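One chain of protein is taken out of this complex; the other chains stay put.
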Amino acid sequence: MFKTIITPNMSDTDALRHINSNVIPLWFETGRTEVYNIFNPTHELTYKKWNLMLVRMDFNFIKPIYYGYDVEIRTYIIKLGKSSITLLQEVWQNGQLRVNGKSVMIFFDYIRQENKAIPEDIRNSLLKEIISIDELEEKNKKEIKNNKKNKDYEFIER
Amino acid sequence: MFKTIITPNMSDTDALRHINSNVIPLWFETGRTEVYNIFNPTHELTYKKWNLMLVRMDFNFIKPIYYGYDVEIRTYIIKLGKSSITLLQEVWQNGQLRVNGKSVMIFFDYIRQENKAIPEDIRNSLLKEIISIDELEEKNKKEIKNNKKNKDYEFIER
Amino acid sequence: MFKTIITPNMSDTDALRHINSNVIPLWFETGRTEVYNIFNPTHELTYKKWNLMLVRMDFNFIKPIYYGYDVEIRTYIIKLGKSSITLLQEVWQNGQLRVNGKSVMIFFDYIRQENKAIPEDIRNSLLKEIISIDELEEKNKKEIKNNKKNKDYEFIER
Partner (left out) sequence: MFKTIITPNMSDTDALRHINSNVIPLWFETGRTEVYNIFNPTHELTYKKWNLMLVRMDFNFIKPIYYGYDVEIRTYIIKLGKSSITLLQEVWQNGQLRVNGKSVMIFFDYIRQENKAIPEDIRNSLLKEIISIDELEEKNKKEIKNNKKNKDYEFIER
């Protein structure tokens, strides 16, 4: 699991006084930084070097996220295909899971415009981080239950 | 179907010289404007008046989108539940379908924090726009085929 | 003067129920599209072809901008140097000037990394649109006065 702490910006809120849903794709991209680093240690964003293509993403908005409190982005690898990788990412705030979503990326040759097989060394780095959805849901259920006593930030709802 | 024309901004591109995937949620929100107007003709973004809550969205990235050419956002209603509405939205450019994705919104009372049934008058306005996924896919297949002769913007790939 | 109409997105608002200030740079970029088109009719965003570099921008926030009503972005050329161009851009809503700001761009060779002189044909297209700040302020003063009777969108302030 890769963990990233983000301090929400005032401009991330909308008139309903929650973090706007369109901010989450940006936070999840920040959360994918370490995965990008494993695939692209030189950080070179050119057709010759870059090797990942996002083909799908989804988002489930479970609870509102508030301004004024840090959020934790958790990034899990849940599936590793021959040339694809599937991530599950979560936004936690005040001990509660608020948004989650998957993204699928393809290991891709931008010059030849075709999929490539993920090489062994990258595959091995990634396998260390893999988790099953069932295992993750079990873990989350416990954590959420333990944190149920946390008072949520309801004052902002006025 | 609701149609919105958008001129991509230079800042919507990324270093791979395509429109970045994180821009699409914003374009789809622009595409939902007329749906918001049906639900919220006063445009009042307060807990008392606003009545929609986004609970899910997903995106399929089919082909890259390029700077320099207008895109068309097409917004379809594909499902209408007692208190939920499901949209399918598409990005077209140069006669080709490049991104699509669904979003699910709940008709919601922000003060009581509970779902409400969508009223008859709103339901009737929406039903006029409903289309089945099968019908839509058939329609798209024909249109894409007809446009296959369009030369795509490959020069930017250098 | 170049005129662009924009429908604000819900995600453009912030918790103070106005359009957030960080949205304005994006709207002004949309407003610069026609200027970009004069300099770059092929829209090719590569080092070989693209020829503009933004070196300065500023923003004055005069009155709040509200969700639910279209805004008009007005883009004026106020200065044309040997290799630089200065724009003044404005956001109008409901007949009132709400934000303005200048931006300075340099006609630039990205391969050689040096300024170039703006060619005669581009210069001539731009000169047609030039206006002095004094002339513009006079014009705006009259327009704002004429529109003073417009009721502003105060209901959202609750």
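Order of writing sets the labels: A, B and C. Residues in every chain begin at 1.
By our rule, a contact is a pair of C-beta atoms (placed from the backbone, for glycine too) under 8 Å apart; a residue touches a chain by one contact, two chains touch by 3 or more.
Keep in mind that this is a model prediction, so the values were computed, not measured.
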{"item": "Touch with the omitted chain, as defined above, among C:50, C:66, C:92 or C:107", "value": "C:50"}
{"item": "Residue, one of B:20, B:60, B:96 or B:140, that touches the chain absent here", "value": "B:20"}
{"item": "Footprint left on chain B by the chain that the document does not show", "value": "10-11, 13-15, 17, 20-23, 67, 156"}
{"item": "Missing-chain contacts mapped onto chain A", "value": "7, 9-11, 13, 17, 26, 29-30, 33, 36, 42-46, 67-69, 155-156, 158"}
{"item": "Contacts of chain C with the absent chain, listed as residue ranges", "value": "14-16, 21-22, 25-26, 29, 45-47, 50, 53-61, 110, 157"}
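The rule is simple: only the chains that are shown with their structure count from here on.
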{"item": "Centre-of-Cα separation between chain C and chain B, whole angstrom", "value": "27"}
{"item": "Chain A and chain C: spacing of chain centres that average the CA atoms, whole Å", "value": "35"}
{"item": "Rounded Å distance between chain A and chain B, as computed from the means of their C-alpha atoms", "value": "23"}
{"item": "Where chain B touches two or more other chains, by residue", "value": "26, 29, 45-46"}
